[in-house]
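Quick notes on the structure that follows.
Only a portion of the chains appears, each positioned as in the full assembly.
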Amino acid sequence: ASAGRGAGGSSEAKPASPNPGLRMVDAGDEVPRGIGHLRATPPVRKYARDHNIDLGSLKGTGTNGLITREDVVRAS
Amino acid sequence: VISPDGTRHPCPELDEWVGDIDVPALEKLYIDMACIRRLDAEGTALQRQGELGLWAPLLGQEAAQIGSGRALENDDFIFPSYREHGVAYCRGVNPHDLLRMWRGAAPSGWNPYEVNMANQQIVIGAQTLHAAGYAMGLKFDGSAAAAITYFGDGATSQGDVSEAMVFAASYQAPLVFFCQNNHWAISEPVARQTTGHIADRAAGFGLATWRVDGNDVLAVMAATRAALAHVRTGSGPAFIEAVTYRMGAHTTADDPTRYRDALELEEWAAKDPLDRVAAHLDSLGADLGELKKRSESAADELAAGLREAITTMPDPTVDDLFAHVYSHPHQGLEEQRENYSNYLAGFAVQGQGTK
Amino acid sequence: MKTLTFSQALNTSLRSAMEHDSKVVLMGEDIGKLGGVFRITDGLQKDFGQHRVIDTPLAESGIVGTAIGLAFRGYRPVVEIQFDGFVYPAFDQIVSQLAKMHFRSRGNVKLPVTIRIPFGGGIGSPEHHSESPEAYFAHTAGLRVVSPSNPQDAYTMLQQAIADDDPVIFLEPKRRYHVRGEVDTDLVPDPGSLYNAQVVREGADLTLIAYGPLVKTAMDAAAAAQDEGIDIEVIDLRSIEPVDFVTLSASVRKTGRVVIAHEASKFGGIGAELAASLTERCFDHLDHAPVRVTGFDIPYPPSKLEHHHLPDLDRILDGVDRAMRRTGDLLGEEG
């Protein structure tokens, strides 16, 4: 098993490892998946996030498949 | 002045500077040397016990450090390297402050302005320029004080040390360069740094120079007093080469058996700076037994202080991480400090203590 | 209000600092009788004497190292490094000593040393006379790094740098030394304002950030872009370390586009930090990645080629076009 979060530092040379910490994020939280392969600018991504729209469900109409704000607006 | 066997030889050039050192004064110097030898032994022991991260032993260099340290006036300012625990001891630096840096608890020990001694300098030779600048300031101020800087034989190769001599000479600044030629720069013998005497190099820069037996506390004291007197007259900087020997390891991280001969060590053991003073005092009829008792009890006290300091020294806190990077607030750093304390608080909140 | 050249403003500023504080001393090569190769210290040795305006031996590590020693003694040294390319022999003293002494001494030792460096290119000089070393210093904790772009700031910021208790690297855009401007020598600025960026032109479409030598070029570019209907906000960074991200971020959130210009090489230059930090701070507002218009990743070229190396109006406008997505992005954006 891998070293868990807070299981200690990464430096073997360290005399004493810091006190173990704890997750700041609940391990049960749903993890967003990598969606980098989709093309969209940050404001458009934010707009989609704010409106709960899954960018993966859209087809970009901009240059090289860029998802534009209009694409998101159309879907919402 | 005092040979290894304890006999005193006349030396017109130096004798006049230590005419005042009578038996009680010499006894005090002996006690000083015994104390810093103990201080040094404690440093090494504390490192072995894991209480210090590192220690740079001064064993063998007691005469060089006490002889020069005790020649200084209070308002003379010292720019040391990392091995001058003995000089710091002369300055009255307290045990806490002596050990703090070596423990890894702080970047440095004492407040330089409280003891007129800059913090330890690890970058070889860098402090000599600070000393030259400080001495220029003394000169501009018309002050009667002098500056002194300590460095090793290896340091003489550094450009900074040569430049410090250039500046000090150019402005005729009241600065004494005090070179402890302890024959080694870690594993390199002094011959790697120079083909001749170190003191001769300084003469080429126009400095008044002294080359003395660095294991002879009186010779060192005399030369330092003479050099200080010289620089105080405004006739330019001076240079002392105190020829001594590093009896111990370079630091507690070093293993000198890899590079140096046991014979050489033996040879120098016979020139011990304390033994010769004891022998000389003996020849003068001093009560050696009593002296050793006194010096032991002084050393015991010092050692107890060091141990106490170590056990009571608080660990540094996260605040110390961000403090003093600048003398007034810095926007970017404030942000980092706050972010990091929020981050740490995240651990604490969930009940498992701080990082 | 007087009309002064950039260099006169610096000279006047030094004079005034020396008058107000007898601990201010100047140090450097040829700064005495000659008044420095750029004449910034002209006449000061005559008026303040050899112990206040100190011609030094020819050794930069020595200059900075002894300045540190003088500061230890209570002085407030202002060091002149003759040219940017000659600061490197002093690098150890600057980075390991000057920058770290306050931290090392746990606040006990303050080193209010100002290091003045005529920096940057554009004056047709040979090698080592046109360097832009700001990134080295800005990356070094414990230093503050500023650069004025006009005579008024030259005057004011130098006063503030000298008054600052921390070491300050003061970068003077040497190719701007001769420009004239109004200078109010009575201005008493808030000390903290030394570290503020300044919006020198308001605009809505794009934020253009420059400092020192390129602020003028940036203003020219903004004027040219206006003719094409692009409304550029120009920010004079002024302080390279710390960076006034409050001012910068506000602008970038407004415009959504940013172009950063400097003479120094691109790789690892200040532009990288600005771009990265502004991306961190304003990500959701950005319509395009921050664009950097900089010197190339080459040693400073011979003078007959320097006009290629130095960002000029055209290259800045080219960067603007990319940020506005009016032209394609550079090569490498697929690599």
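Just so it is clear, A, B and C label the chains in written order, and each chain counts residues from 1 on its own.
Here is the rule we go by: a contact is a pair of C-beta atoms (placed from the backbone, for glycine too) under 8 Å apart; a residue touches a chain by one contact, two chains touch by 3 or more.
All values reported here derive from a predicted model rather than from experimental measurement.
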{"item": "Protein chain stoichiometry for the whole structure, using the labels that appear", "value": "A x1, B x2, C x2"}
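In the analysis below, only the chains that are shown with their structure count from here on.
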{"item": "Chain centre separation (subunit A, subunit B; CA means) in Å", "value": "56"}
{"item": "Centre distance in Å when subunit B and subunit C are each reduced to the mean of their C-alpha atoms", "value": "40"}
{"item": "Numbers and ranges of subunit C residues touching at least 2 other chains", "value": "none"}
{"item": "Set of subunit A residues in contact with two or more other chains", "value": "none"}
{"item": "For the subunit A and subunit C complex, residues of the former touching the latter", "value": "41-43, 45-46"}
{"item": "Touching residues on subunit C, where the partner in the complex is subunit A", "value": "256, 283-288"}
{"item": "Contacting residues of subunit C [partner subunit B, same complex]", "value": "25, 51, 56-57, 59, 61-62, 64-75, 92-93, 96-97, 100, 102-110, 141-142, 144, 164-166, 195, 241-246"}
